[in-house]
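Excluded from the complex is one protein chain; the other protein chains are retained at their positions.
A, B and C label the chains in the order they appear, each numbered from 1.
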Amino acid sequence: MPPKVDREKCDGCKAEKESLCEQICPGDLMTLAEDKKAYCRMPRDCWDCMSCIKACPKGALETRIPYQLGYHVAKLIPMMGTNTITWTCIDINGKVERFQYINRGMLD
Amino acid sequence: MQKTIPKIGLFIYEQGGRLARAIDLDAVIQRLARIKNVTRCEVLTDLAAPLPSIKEDFTSDKFNRILWVGKFSDYQKKTIQSELSSAGLNPYMHEWCDIEEQGIGIDGVDLGIQTQKAILIIQMSLARTRLLEPLEPLELPAIDAALIIGAGVSGLHTATSFMELGKKVYLVEKESGVGGKVASLHRLYPRICDPRCGLEFEIQKIRESDMVEVHTLSKVKSLEGSPGNFDVRIEKQPRYVSEEKCNACGECMKVCPAVIPEEQRSRESAFINETSQQVLNSLKSEKKAIHPAVPMPYPPTFLIERQSCPSECRECVKVCPAQAIELEQTSSEMAFKVGAVIVTTGWDPYQLSKVEEYGYGIYPNVISNLEMERLLESPPAIEEIGFIQCAGSRDERHLNYCSSVCCSVALKHVLYLKEKLPDARCYIFYQDIRTPGFDEELYQKVKSLHNVIFIRGNPSTVKPGDDGKLKIRTEDTFSGKEIDLSLDLLVLAGGMMPSQGSFEIAQLLNLPQNNFGFFESHLQCHPEESQRTGILVGGACRGPMNISQSIESSHRAAMEVLPFLNRTILIEPKYPVLDLTKCDKCKRCMEECPFLSYVFDENGFPSLDLTKCRQCGNCMGICPLIAISLRNNTIKQIAAQIQALKSSFMGKEEPVILAFLCENDAYHAAKSAVEYGLPVPPNVFFIKVPCAGSVNNALVADALAFGIDGVLIAGCKDGQCHYVKGNQLVKTRSGDLSDKLQKMMIDPQRVRFESLEIRDSKKYVELVKSYIEELRAMGPNPFKS
Amino acid sequence: MAEKIPKSLNEIQTEVIATDLLIIGGGNAGCFAAYEAKTKNPSLRVTIMEKAHISRSGATAAGMDAINTFIRTDKGETPEKLVKWSRAQVGGGPIREDLALSNAELLNETVELLEEWGLPIVKDEDGHYKLRGRWDISIQGEQLKPIMAEKAMEVGAQVFNRVVATNLLMDGDRCVGAMGFGVRDGKFYVFHSKATIVSTGGACGIYKSPVTDYSGAHHQTWMCPFNVGTGYAIGIRGAAEMTSMEQRWIAIRTKDFCGPVDTISVAFGCMITNAKGERVMEVRYKDVGGDKAARFYRLNAPMTEWLEGRGPTYVDTTILSSEEAKDLREDLLNERPSFVLFLASRGHDITKEPVEIYGSDPYIVGGHTGSGYWVDMKRMTTVPGLFAAGETAGGNPNKFVGGCAVEGRLSARGAVDYIEKTTLPPLDTKQVEKEKERVFAPFIRGPEFDGVNPMEMEERMQRLMDEYAGGIHQFYRMNEERLDHALKNIKMLQDQTKYLYAKDIHSLMSAHEVSDRLDVAEVLVHHLKYRKETRWPGWQTRMDYPEVDPDMDCFVESVRDPKTGEIKIFKRPFKQLIPGDRTKA
Partner (left out) sequence: MNYLYYPGCSLKGAAIDYDESFQAVAPALGIEIDEMKDWECCGATVAKSVDEGLSETLPLSTLKNAEKEEKDLLMLCPSCYVNHLQVSLKAKENEAFLEQHSFNQVPEVKQLLEVLAFDFGVEEIKKKIIKPLKGIKVLPYYGCLTVRPFRLGGKESHENPRAMENIIEATGAQPVFFPYKVDCCGGTLLLSKEKTALKLCASILREAKKLSPDCIVVACPLCHFMLDAKQRTVEKELKEKIELPVLYITQLLGIALGIDYKKLGLHRLVTSPKSLLQRTGINI
């Protein structure tokens, strides 16, 4: 299940040698197309670990469940802070659920 | 480095019961004393008396950092810091928390809420204090010499002021002599004196000093290194005459057979009459292939223009008594080190042939104001003369600005011309006469002269008349009447534009230019600072200006350079540091740094040139991996502050705003709002940042995650940012965040960017109030627990 | 990025990096090994060879919701009790109790290290780590991997990201590093080291996943699909002794999407039920411990329900309050965020409907079961100079995150001791050239080559293993004849690797991944054939030998002859150190 790329938003990390999603993908799957927009080269191999989604500074990536497994359209959007992460989950009926917690240090 | 467990001494400085009136001080103390890491917590009513005991507690390791709560003057802070640093406490281990500037003590707020808020503000500061680290300023050696590019009037004056300050100067000029445009003028205004007199005065100083090295026929080839330590390479064209040997006797020029006509405009011969022929003749000039340096003969040696010199001639070689002719010279390169660079590349006249309606370049008796300077040396008999002001200036097709000197120049011309030809009739066609300051006097003087006619309205057509005169048709916009005139001579006031040399230097040194090609600078506060640290811009390369302004500007540039030429450059430990373990070499910091302070290190990581960095923190704001932190204001510290802010201290329904305020403008607006007693709502907490652009999106995400209802980022207005584009950068970034919030079904208005000026206190209060209303309407942040 | 495909080997640059300690795989164990080695001896050159990017590589890329083992001494737990529990979880063994004990002793200290580095661990009112099962503690581990990676870099380990290992570098019998290639730069890398730790993680993708029938989610697996068993494969090819490969790990997962079930059942007490609404474990498996039965029972039970017509099976989440359900999802977000998305995409309210469960495809993961290298107490394998840690080290199951981290440290201690006593022999350039040729062969063949692309071969292998070597579609069952068939075809596939071609460096990596998986599969089938009994139903179900054979109460070991490729298989005895009933925790 490859991440869906919002080609409007994706700036290919300004055509750097490797975009941040390309740098981080554990499966070596994200890469830049000729027009310098990110895409997943082997959609079948994606583990949807969402590392790329978290890394994208433009918010241009989104993980979607393939239709064969789940209905249209549910969303799960992480937002990364310095030591926090929030998740917004919107199910197919539009129900919104939110989660937030500290993901690094300073729990006291 | 072994991490020490933070032990914090917390002192609340209470002056005259101010705090006790606003908050429940006992409750605050009780609450704070229970907080982890706080090892001593008390209220001080006097600063001097308890200092020895504070010092003692520090030496006995009761605490290792101090949070001071209250209002402290800079003097008090300095005293405390130095007092305790004598006991071994690093000055950066103090944290200062002024709760009053955040609105504690404002009338009309419930004591309970004030107390709660005070505790929160102090807790935020405590979170910061816990992460304080001892810091030391850096000292970098600098070279005590400066490079000046362009030896016009600005360059010469800068050079002499340096020289007088005892600094070494390298003055590089592409022409063979010095003096620039000013040297080609006939008279200066308002005192109608000869410009060479003033220039000669400066040259004399240079001549007598060994602190100034003048390199003419030279261009800068490269500039590397950083402020305080630049490596310069210049290329020198050959003069074919030895500078050391030539004594400027001029024997060579007598025998030189090669005469070079100076560049001549093509004129349509059909329209030439006697006057125009005279005009042409007096503008014509020629020189020998071997001639003294121009425009001012300094260095006082001759040079040969080899392309015009017959190769087998060698007449000059034969006659030169000093044996100074060296026909085998080739171009050479030189290198030297300087601490700073001043660019004084001046201006070029606008090409008037582009203003086609006036027939410049076609009719011989249409000339430019610069040519008029030369014509004035021996003016032909002219009866009727017109001056068109704004020939192409303030015109969107040509120069869309006012060159500011042309009106006065025309007045000067009239004044001088009338001295020589009292009967000449002078027409001045103008849009507005602009004679700032004392030039008004000039205007009044000229206005009172006989036969000087001011006509408001620029001519629509210029055509040759039967007698070779020019037929001018114009509208007098006061009377609305068409006026037809027949003139002997028409002088066009062309505007000033950046010189060719400025464009070359801009490219070479990567200096930003404004829309018109003049060097960009912070026009008001630091007009001579270019956007590259250590490179200053002075004189007319910054914009149109008259001679006295150029001289002022170049002196000011010289003053601004001095800090770079000190023996050491002191760098405050507020610069950004990069955590290489996090960096992914994405290069965003390098791209967005307004001062190009980053370079690649050998492993491809960005590395900071501390001398170029102005510590604005925009790199910290942009870094997607939050790998960059300002040394004294780390991203961890800010995150800890945000975490300490409890978003529901006034109940879940009441919105809480976290404001990141730019310390240059917005912070002062907020602070003075309290000082003026404006009703600042208690809902807002702020964190001071060096520039709005230093606020990383991750911090905003943190704030939202911790349930803060609204995040306000306030920076300077467009075009007013002290760090050039920080406010723009943060706008783009918060745009990305807004899109994301929208996707997350969170109102994007929960994150707002606003521009505030230093005096916008009222606006700040209004803004916060209306924001609170908006947030109330939105309901609590969905992440608020 | 489009790479240029080299036409000959000469175009490929070779980088030789000399180092003291090479760590293959910068995962959990790898990062801890680097930390330990550098803290023990800061002057040591420590190099990490990482196939992905160290910040988000391997099995913990998405994060982790719990550390499954921690010894709450205040509750009377001891390392011995943990080992006893671990032994029971694999049906009484055999397990290497010596290894397990040494691991358990260092466990708490290691977990505390993680907290010190910034991992938020949930605490209860008394300030102790909050338990969610007997041994599990809850963490907010979304950043687990970046935290470990940063530490490894902070202590000064040199990380080579995007360099995939292909074989060990040998000096006679001794391992002196490893070779591989850059997945981004296309260079050939030779790491020449005094000691080498292999910590590449386990092997996924040997079997077909139950959620694989269309290309959209081929790797919708439990284990990270990028862990392909390279760590085992290089050892197998380097004649290292492998143990217990037949002890496959198969997890019980949510159906249609390999979501975690332990999180739901262990941490939130949701029991397994079937279509009839019966509590399966309680009703049918009371004798082996009911809901507390060993893991393979808990896996096999729901699948048996399916087989016997009582499927589908569930974990009953309807007992949860909405707060608990939210906490549960929060835990899931920490480990497998997309499962929360999956539930949302089904509009599934878990408090109203239970979550359907099913088995996963089988994996070889030595951090969970006993598969892997046979190691000594210093974690050195039978190949001198080669150490193993984490999923690659065998004999010591139920290590999970904490245990693998400990083993990283222990292997580093072993390696540091070893390094002190050795020197680096000269580099065998012949060996290097030979390997370079082998590695880039699919590349040199080029995209126009009339051959087999790695994806096709991978799918062939996965289906073969699924059907003939006890995959999920056969309810994990196998017999001698089927295994023989599998073996025969694995041999053919191994031979066919000479037809593999790569159209870019990524597919060159895929080509080596499928070759590595085949080598692991071959050894695996040999082990499965050798264990003529059914010791761990589900994990290892022999239809032709359905009972436990007391003679097989031992370790099954294998060594591949590097010259002939023949696999020698033999037994090692089990040694019980901790007394008591082996099947009881």
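Descriptive notes on the structure:
The rule is short, and it goes like this: a residue touches a chain if its C-beta (ideal position, glycine included) is under 8 Å from a C-beta of that chain, and two chains touch if they have at least 3 such contacts.
Just so we're clear, the structure is a prediction, and the values are computed from it rather than from any experiment.
Although it is left out of the displayed model, the omitted chain contacts the following shown chains in the full complex: B.
Checked against the full complex, the one of B:Gly150, B:Pro364, B:Pro380 or B:Pro464 touching the unshown chain is B:Pro464. Listed residues B:Asp110, B:Glu164 or B:Glu357: the one in touch with the omitted chain is B:Glu357. One chain of the complex is left out; on chain B, the residues touching it are 268, 270-271, 356-357, 359, 362, 463-464, 466.
The definition used in the following text is that only the chains that are shown with their structure count from here on.
A count of C-beta contacts for the chain pairs B-C and A-C puts A-C on top. Overall, the chain located most centrally, as judged by its C-alpha mean against the mean of all protein C-alpha atoms, is A.
Chain A and chain B have CA centres that are 42 Å apart. Work out the mean CA point of chain B and of chain C, and you get 60 Å between them.
Rounded to a whole number, the gap between the C-alpha centres of chain A and chain C is 25 angstrom. Each of the following residues of chain A touches two or more other chains: 23-24, 55, 75, 85, 90, 101-102, 106.
Annotation for chain C: no residues touch two or more other chains. Remark: chain C residues 1-2, 51-53, 55-58, 61-62, 118-121, 123, 140-143, 147, 162, 183-184, 211, 214-221, 224-226, 256-257, 326, 329-330, 333, 337-338, 340-347, 455, 506, 509 touch chain A in the complex. Chain contact summary for the complex, chain A toward chain B: residues 9, 13-14, 16, 20, 23-24, 55, 57-59, 62, 75, 77, 79-86, 88, 90, 96, 98, 100-102, 106, 108. Residues 149-150, 153-154 of chain C are the ones that touch chain B when the two sit in their complex.
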